[in-house]
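Quick one: the structure is below, questions incoming.
With one protein chain withheld, the remaining protein chains of the complex are depicted in position.
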Amino acid sequence: MNSQHEVMKLESRVRRTALRSLLLAGFAMPWLFGRVVHAQRMNSGSLLSLNDMVQPIVKGAILLNKDLQIEAPLLADNGSLVPIQIQVQSPMSAQDHVTHIYLLSQRNPVTQMAVFQLGPWNGRAEVSTRVRLAGTQEVVALARLSNGEFRYKQMEIIVTESACVDAS
Amino acid sequence: MNIARVQWPDKVRTGDVVKVRLLVQHPMETGYLQDLTGKVVPRNIIQLLSCHLGNQEVFRIEPSSGISANPFFEFFVRATMTAEFKVQWIDDKGVKGQHLQIFNVM
Partner (left out) sequence: MNANLNSEVSKADANADANADANADAIADPIPKKGGIDRRHFLKVSGTASAGMSLGFFLPERAHAADTPQLNVWIEIEPNNTILIRYARAEMGQGSMTSAPMMIAEELEADWKKVRVEYATAHENLRTKRAYGDMASVGSRTIRHSQEYLRKAGATAREMLIVAAAQKWNVPASECKASLSRVTHAPSKRSLTYGQLAVDAAKLEAPKTVQLKDPKNWTLIGKSIPRVDIPEIVLGQRSYGIDTQLPGMLHAAVAACPVFNGKVKSLDASKVENRRGIVKVLNMGEFVAVVADNWWRAKEALREVSVEWDVGEHGTLTSAAIMAHFKAGMEQSELAVARNDGNTVEALSKSAKVVEADYFTPYLAHATMEPMVCTAWLQGDKLEVWSSTQNPEATLAVSAATAGVPQANVKVHPVQLGGGLGRKSPQDFTRQAVMIAKAMSGKPVKMLWSREEEIQHGLYRPASLMRFKGGLNANGKVEALHIRVSAPSILATLLKLPLPRGVDGQAVASFNDHPYDIPNTLVDYAQRNTNVPVGFWRTVGHSQNPFGRECFIDELALAAGKDPVAFRLDMLPNNEKSKRDRSILEAVTKAAGWGSQLPNGVFRGVAETEGYGSWTACVCEVSVNAKNEVKIHRVVIGIDPGYAVNPDNIVAQFQGSVVHGLTAIFWGENTIKEGRVEQSNFHDYRMMRLNEMPKVEVVIAPTGGFWGGVGEPAQAPLAPALVNAISAAMGKRIRSLPLKNHGLTLKVS
């Protein structure tokens, strides 16, 4: 993916930059308290089905395989750093927007790699990040819309270096 | 010490939908690795990260150990007016981080 370059440059700038961010030991952040931190259940290392991955989140709501793109390398050179970008087609208006984007792993010990929360203020339902993949697997991006419906897409990513242990 | 770096385009006009890039220095320890003394390095990941423009929350993410070390995030935000851009996060150890930057809108 093209942003890998830019991220690396960003990283080296971070290292060189003098401290601008603050470590806030005693700073009160009331919005953080009261959050329920869900214990992350570890899987046994087996491959989950699409249903296993999405239903705990979707819970029977409408789920359509459209309006969502995943951009990620088919061949990942490094399983610890796989760039991934999700785009959802949405007007991102007050009436019609994406509220959550979930990144799900078929094989990692923790299925829900991340959940992003968005709203009309974003203007565009597009997020990127870098993930760790425990071997070749399907990755699923799941978007929740403001009307309660879901959209999804899945993509197989080959983690080339772990070929020795991946069952194929 | 935690360090964060945020970037967006130089010139931002009202109504623009701009791309924000965010990089946080954090090891995101998975808790699966054993060090060379035979001890498990305990899990320490960013549990929650959020961004505010002024008082408006514009981005929130709950990562897991599946997010790579030195988490990188990109998202978009609609520019309305100049405001303070604030990134905040908290990790498993309870250590909180924050980064402030003025988001200038022309």
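A and B label the chains in the order they appear, each numbered from 1.
Just so it is clear, a residue touches a chain if its C-beta (ideal position, glycine included) is under 8 Å from a C-beta of that chain, and two chains touch if they have at least 3 such contacts.
These figures come from a predicted structure and were not determined experimentally.
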Candidates B:Gln7, B:Asn44 or B:Gln101 - the one touching the absent chain: B:Gln7
Sites on subunit A contacted by the missing partner chain, in the whole complex: 1-6, 9, 42-45, 73-80, 108-109, 132, 134-135, 158, 160-165, 168
Residues of subunit B (touch criterion as defined above) contacting the omitted chain: 7-10, 21, 30, 32-36, 38, 40, 65
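Definition applied: only the chains that are shown with their structure count from here on.
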Subunit A and subunit B, separation of their C-alpha mean positions in angstrom: 14
Footprint of subunit B on subunit A - complex, ascending: 3, 6-7, 10-11, 13-15, 17, 19-25, 27, 29, 31-32, 35, 37, 40, 80-82, 85, 103, 105, 108-110, 112-124, 126-133
Residue numbers on subunit B that touch subunit A, as the complex places them: 1-5, 7, 17, 21, 23, 25, 30, 32, 47-48, 50, 53, 56, 58-78, 88, 90, 95-100
